[in-house]
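Sharing a structure below in structure tokens format, with a few things to ask.
A single protein chain has been removed from this complex, and every other one stays in its place.
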Amino acid sequence: MCDQIADGVIASRVSRRRFLHSAAWMSGAVATGAGSWVLQPPWANAAATPIKVGIATDLTGAIAYAGNANANAARMVVKDINDAGGILGRSIALFFADTASNESIAVSNVRRLIQRDKVDLVLGGITSSMRNAIKDVIVTRGKTLYIYPEQYEGKECTPYLFCTGPTLSQQCDRFIPWLIKNGGRRFALPAANYVFPRAVNEHTRKLIENNGGEVILEEYYPVGQIEYGATVSRIMTNNVEVVLNTIIPPGAGPFLKQLHEAGFGRRGGRLACLYYDEASLNINEPQEIEGMANCLDYFRAVTSEDPASARIQAEYDREFPGRILFAAGTGATGMYRGLKLWELAVKEAGNLDREHVAAALDHAKISEGPGGPAEMVPGKRHCKMNMYTAVAKNGNFEIVARSEGLVDPMAC
Amino acid sequence: MESTLNATFEVLSFGAVFVLVVLGLGIVAGMMGIFNFAHGDFVLLGAYTTYLVYSLGLPVWLGMLAAPLVVAAIGFVLERLVIRRFYVIPVIAMVATYALGLIIREGVRGLIGGLYLSVPEPIVGSFTVAGAHFSRWRLAIIVIAVTVTITGYFLLTRTSFGLRVRAALDNPSLARASGISTSALYAATFTVGAGLAGLAGALVVPLFSLFADLGIHFLILGFLAILIGGIGTFQGSIAGAATVGALSAALPWAVAPVLADALVFVIAVVFIKFRPKGLIA
Partner (left out) sequence: MAAASPTPVGSLRGYQRHMIPILEIVLFAVFAAAPIVLQDYMTVFVTRVIILALLALSFDLAWGYSGIMSFGQALFFGAAGYGVALLARDLQMTSAFIVLPAALVIGLGLSLAIGAFLLLGRHPPTTIFVALGTLAGSYVADRLARDWYYLGGQNGIPSIPPMTAGGYEFAEGPAYYYLALTVLVIVYLVCRFVVRSQFGLALAGVREHEARIAFLGYEAQHMKLAMFSLAGAVAGLAGGLYAFHEGFVWPNMLGVVVSTQIVLYALFGGVGTLIGPVIGVMAIEIASFSLSDSVPKIWPIVLGLLLLFAILFAPAGLIGLVASERERLGDFGRPPLQPRQADAMPDDAAA
């Protein structure tokens, strides 16, 4: 602990000028991620120990763009909380562990978070396999609360593990009928070969068939595959009208490009992809993904309808200009939601005891967040939120449908 | 009929680019005995250079012209500084090239923010033959790759430089004893190999978009290709690349793609078991 204090600013002796001077250095450190402290506000009593929050996400590796978005969102929220006085009179200190898209490394680094840094809460994990790898270390062996912020298939029911990203049910139950109305009845489900796409296809197949549609093609490809001529050919010859894609990068870009070249869009075909957000728009040229639809808890376009979302987006853009975007597919929105809900829970519980906080978190509600309010469903550890259907037009997402109120996650 | 044409065309275009990658990898492996783990990342560098030029507002084809030159230059520097020291212990060179590859790959990842970025093709649009659509750029790729390969072939067989390269490939000590400067030759070969990889990267980046792990895909398949084709000959590299490229592009048309992926390897291993010298001994 002492070496951590030495690293940071010793608050009780900080004058305003020194505070600003070290703020400049600290923001550099925060930006690069070196060291583990967020700016400690001047009001913080040096004697009171800070509340420690651990962020375990992909700072390096294949999905680093998503992990870093999560990390930035966390930094932003914690800074806001600290600026407003912290929680229970204590400031929050952030600790980062790189999960590096590698489960082995992740487990070691997360263990360090739990055992050395002794954090009171861990948020993070992006892929389901990563969540599965680190949840034991955090929840069972580490006896710590874990919040998972990313969209996923929705079957995680471990106690003390709370999910603040949309579940498949939230994404698809309204989206599929919309697709049938605005695309057609003949569906193709090209997918990457791992758990999430399989769960997606299992869920959506039922929805499609119940709504009068038909699944013409359901195929699985190795994650690294980058040539899709065979698939595209089958899609075109079978007159598929809607392609609900769960092929992930690196295959996604070439697949969509080849589909476009074959004339799918030109003949009125509809594209849909459950993880597509603003961060994914760079993968293809705008004309190749024209009309791509998705249903998520947040799009940048929501900022024109919801002032809270606008404020959050503006603050993020100001603090983190550049390529790492605040987008729903990365889990950044779930990260925001998770931290704010947890803040409320700790305030209600009055202490950091895992049992008390978990009990309070179980029914926590925030009235402002990206996309609107959010409410935990008691007993289910999943979150109700607004869902928006958007379509890509000319390289930007436009909202075309909204849920009527908060959508139930239908999980556990 | 239409899908057969499409399949053939797709196989050809991937195979053509793959040949460029394998040529560099194979000749270096054959001549210096070094399997360059960073070769895939040379491909990445070629793609990145193209993207960089394009993002500066310049035309894409300019980036594609610059890419092989830039990567060749980087290859030359790396050869002089690092690779050269491992000619006596080629096995250890693997660690060094792996480290180099790691640095390049993670460096590029940091520079592009870990994103997947698209680069438009210089020649847009498609043409139709017998009812099937073919991308113009893929055709251009085939033409360019074939031209470069044929040029390389003539370089190897008709020039004195090529003669020296083939001598060094065949019997390095005898070549040295005959007065051929293997040091300069190795440098030249490595540089050209890197340049070819850079060109391949530049050509494929509009098809596959730019991402930091672009090179790894080519590396593993490249390894297979030089083994099937036989190490150390020009024709061998081409045969190997063509076979592996064709197999990996064609199998998904016939078998479930997940199976096809693993099948390429199994077929390769079984093949070499019964023909250890490779396709072209």
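Labels A and B are assigned to the chains in the order they are written; within every chain, residues are numbered from 1.
Just so we're on the same page, a contact is a pair of C-beta atoms (placed from the backbone, for glycine too) under 8 Å apart; a residue touches a chain by one contact, two chains touch by 3 or more.
The shown structure was predicted, so the numbers you read here are calculated from the model rather than taken from an experiment.
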Who touches the missing chain here, A:Asn70, A:Ser91, A:Ser128 or A:Thr204? A:Ser128
With the missing chain put back, one of B:Leu58, B:Val95 or B:Ala184 would touch it. Which one? B:Val95
The one residue from B:Val82, B:Ile123 or B:Ala246 touching the chain left out of view is B:Val82
Touching the missing chain, which residues of chain A? 32-34, 59-60, 68, 96-98, 100, 102-105, 107-109, 111-112, 114-116, 128-129, 132-133, 135-137, 140-141, 193-195, 198, 220, 222
If the missing chain were put back, which residues of chain B would it touch? 82, 85-86, 88-89, 91-92, 94-96, 98-103, 106-107, 110, 220, 223-224, 227, 231, 258, 261-262, 265-266, 268-269, 272-273, 276
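In this section, only the chains that are shown with their structure count from here on.
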Let me have the rounded angstrom distance from the C-alpha centre of chain A over to the C-alpha centre of chain B, please. 37
Where on chain B is chain A touching in the complex? 2-3, 6-7, 9-10, 14, 106, 109, 112-118, 120, 126, 133, 135, 207-209, 211-214, 217, 248-249, 252-253, 256-258, 261
Considering only the defined contacts, which chain A positions touch chain B in the complex? 60-65, 67-68, 193, 219-222, 224-227, 229-231, 233, 237, 249-250, 252-254, 257, 261-263, 279-280, 282-285, 288, 322-324
